[in-house]
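One structure is given below, encoded as structure tokens.
Certain chains of the assembly are absent from this excerpt, and the rest are unmoved.
As written, the chains take the letters A, B and C, and residue 1 is the first residue of each chain.
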Amino acid sequence: MKQPKFEPSEDVLSGETADIYFARTIEILRHEGLNPVATMEVFTSSAGMLCGIEEVKALLAKVLPVDNREVWALNEGESMDKKEVVLRIKAPYQSYGLYETAICGILAHSSGWATAARECVAAARGIPIISFGARHVHPSIAGVLDYAAIVGGCAGCSSIVGAKLVGIEPAGTMPHALIIAMGDTVKATIAFDKYMPPEVPRVSLVDTFKDEAEESLRVAQALGEKLNSVRLDTPGERGGVTADLIKEVRVRLDLAGFNKVKIFVSGGVDPERITNFLESGAPVDGFGVGGYISSAKPIDFAADLHEIEGKPVAKRGRMPGITANPRLKRVM
Amino acid sequence: MKQPKFEPSEDVLSGETADIYFARTIEILRHEGLNPVATMEVFTSSAGMLCGIEEVKALLAKVLPVDNREVWALNEGESMDKKEVVLRIKAPYQSYGLYETAICGILAHSSGWATAARECVAAARGIPIISFGARHVHPSIAGVLDYAAIVGGCAGCSSIVGAKLVGIEPAGTMPHALIIAMGDTVKATIAFDKYMPPEVPRVSLVDTFKDEAEESLRVAQALGEKLNSVRLDTPGERGGVTADLIKEVRVRLDLAGFNKVKIFVSGGVDPERITNFLESGAPVDGFGVGGYISSAKPIDFAADLHEIEGKPVAKRGRMPGITANPRLKRVM
Amino acid sequence: MKQPKFEPSEDVLSGETADIYFARTIEILRHEGLNPVATMEVFTSSAGMLCGIEEVKALLAKVLPVDNREVWALNEGESMDKKEVVLRIKAPYQSYGLYETAICGILAHSSGWATAARECVAAARGIPIISFGARHVHPSIAGVLDYAAIVGGCAGCSSIVGAKLVGIEPAGTMPHALIIAMGDTVKATIAFDKYMPPEVPRVSLVDTFKDEAEESLRVAQALGEKLNSVRLDTPGERGGVTADLIKEVRVRLDLAGFNKVKIFVSGGVDPERITNFLESGAPVDGFGVGGYISSAKPIDFAADLHEIEGKPVAKRGRMPGITANPRLKRVM
């Protein structure tokens, strides 16, 4: 993946997306003529993978005065400990106080998703994972979600906007809707093959109308060498995809000579199920993961002022002064 | 609240935010010359409050052919049962197939937030709740979050964008940052009073530097009649806000004659803690709720084709034909 | 069912199946010239349904002296409480002491099975249950097992020997082996219909090669009015039989006009699953239950002497003298 170029939106820059009390704070300080150089530290409530810091840096680059700013941060994709400071900003407070809401929010959502993706990737021990989560989040953030999933280690994503953001091709197979609209899995697979450009892998979804093993053989016979994979997405009403089903489809494909056809599994996949599949020896060639990544809880971040004009301060419950963290890099 | 006017973004309308396989499906069907009138039903994976349907309707109004469409749906804010169909679309498939990702995503996030908000509101038995969740979500959806929170019953929200969406004033007090920047709670409270327009309620945050009860008395003595409320937001490092603390602050304010000063509580508030506060008899006048609402898991929605050109169909695991649901209203 | 006529086997009568220490006891008492009239009470270790008492009575009728015996018992199929006395024998000890092992063993196995059968029958609320347990027990007791299952309320059984014992026709459908041997479910069903006498219901097993719903429609179309039922026996590797599968098969059969074809369910059925099916509204017309009945733990029975020549006695831990139980009937 290439590092995307983030551009803060007008709503963020204008403070529209901020909590009102930050807007008021800036207004009061202006009236009082107060604009102290203040050091704010942002720390995480729980361990995980940091994501969103590039988008935050793009925002800070726009708003902090070039000649009076110091910013330290962890890198995009680094692991972070519980309560670790991941970002430290030293600059006149009026220049950035308004953006505390946006900074925390960007990091919260992105880090939550990247952390969940990393758990899946770790469980899969090298088997590629495609992010299928766009359908579970508001479309305004579908791209950010898939960006975070790829930071977390996913090999691809299904949303077009996400794929664009990171400069890759979107990945996907065919939906049940195509098969139902065409009335038959084999017919739909042949049409897919006919009209899709050659670089799109032929992956047939085989659980719509018939037994998965039977359908796998039918599409393999219809497409021959061109068939890249079959996708198993059996719904829970039919017992979901089980390790035994995967093994059986593999054996039946192999017995019929289709050893090269891969098996791609989706539907409620999460790290626990991935682990169970692998420990049961199920021969999976790829996973599609949706809700586990997209429904990951945002990881809370909090921001505290620790110095005002060089003097250690802190609210009750926090330690006055800079928090030592040798992992922080000066980034601005 | 007034019903906001939703406007689908260009990214959604162009299909950028869609899963790639829907774009491919439309392309294949076009090549095949297939555009059957298809009936798609969207149902929810779990019980809760439906939210986002207005935004979905705004999208469908843009894309469905006016003379060949039927849409049934539940209302914004209605309760929905597990597996209940909340939306049914009957129209030529090519007109809407591309938007399945966006439709499910809008409903998933919005309904998850509204449902969580409703739980807090139910627990609070009439005590008003302000949504403070913007800081835990990506700024691109801060407004939608606060809209959903208000659909769920919240009395207000802290984000400017969210308040605009529903046509109310944003609500908020003052952040710790203002007090730390000014060096003293009383000084900050006086400045707040001096510069803020009279219609903004004077709410002082009293846990920054001193004991909450002591500070409450200090700001009450400084502002007199003008003080509307004190806000307790004690951090976990100091034991958090407890029912006993609220009671004690109330007793000490009353003993000093400040019976009219209200107490507003924030910091990790959720339905369980709200219930505990109320059952312990803690005299709370308002709650600020952040993470419980904003971190609510999206509620998964799924979409299935149930009729093609009037004929009952369904993939394995689903029932062919229209699913009866007398609660659905014809909306288009 | 008609009450079967039990006939004690030679091995039981000769004492071959007894614990050796009873044989020795009789020998010692003979040498000592001791043959007191002794009252033995048999009680159960746990609550359940009494079964086997008819077989025990057949044994006692052979061995007790006609002119010096009193036997009280509960009826076959009666409920019994924990620790309740279900059988009391008063007779010269040498006449029956040898049979304590057999008496306890007959009651233990039979009552365990009948009790388990009754639990299934209770859960099924009127839907008939067929005992399919013969394959889980040694063939020497297959008949006794099915007899007990029918005492427990089952409507039929699969073993020929069990059905003979109670004077009914054995019940069954077709095994996977027939379908595999013939290579196709429809072919096997047609052959079944061709050669079986008309009074045997046509029940087709529909999970062998294809999707259950698809196969159900195929056999229904092939046999028309003559098809009585389809049997679902989906293995665990494919998710087992679920409530949703049953509902879907029903809907698809009905949509095709086969409303009269019944659905019979087998495979790991037990009271909990029966209850779940019924509470989920799954339209089942019959259940086959195997392991839950046949693997039921035998219910332990113990026998104690409570009177010797009219004088109350008991070992430590037991109460001397006759245990009052007004539910006992004099049967000999």
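Structural remarks
Keep in mind that, in the parts below, contacts are C-beta pairs under 8 Å (C-beta built on N, C-alpha and C of every residue); 3 or more make two chains touch, one makes a residue touch a chain.
All values derive from a computational prediction rather than experimental measurement.
Identical protein chains form the entire complex, numbering 6 copies in the structure file, with 3 of these shown.
One rule holds for everything that comes next: only the chains that are shown with their structure count from here on.
By C-beta contact pairs, the most connected chain pair is A-B.
One inter-chain figure worth recording: subunit A and subunit C are separated by 57 Å, centre to centre, where each centre is the mean of the chain's CA atoms. Rounded to a whole number, the gap between the C-alpha centres of subunit B and subunit C is 58 angstrom. In this assembly, the C-alpha centroid of subunit A lies 22 Å from the C-alpha centroid of subunit B. For subunit C, residues touching at least two other chains, in rising order: 211, 244-245, 248.
Taken together, the subunit A residues at the contact with subunit B in this complex read 9, 11-12, 15-25, 27-29, 31-32, 34, 36, 38, 40, 93, 97, 100-102, 104-106, 108-110, 132, 134-144, 158-161, 163-164, 170-183, 188, 191-192, 194-196, 200, 207-210, 234-238, 291, 294-295, 297-298, 300, 303-305, 308, 313-318. The touching residues of subunit A, counted against subunit C in their complex, run 209-211, 214, 234, 236-240, 242, 244-245, 248. Those residues of subunit B that touch subunit C in the complex are listed here as 312, 316-321.
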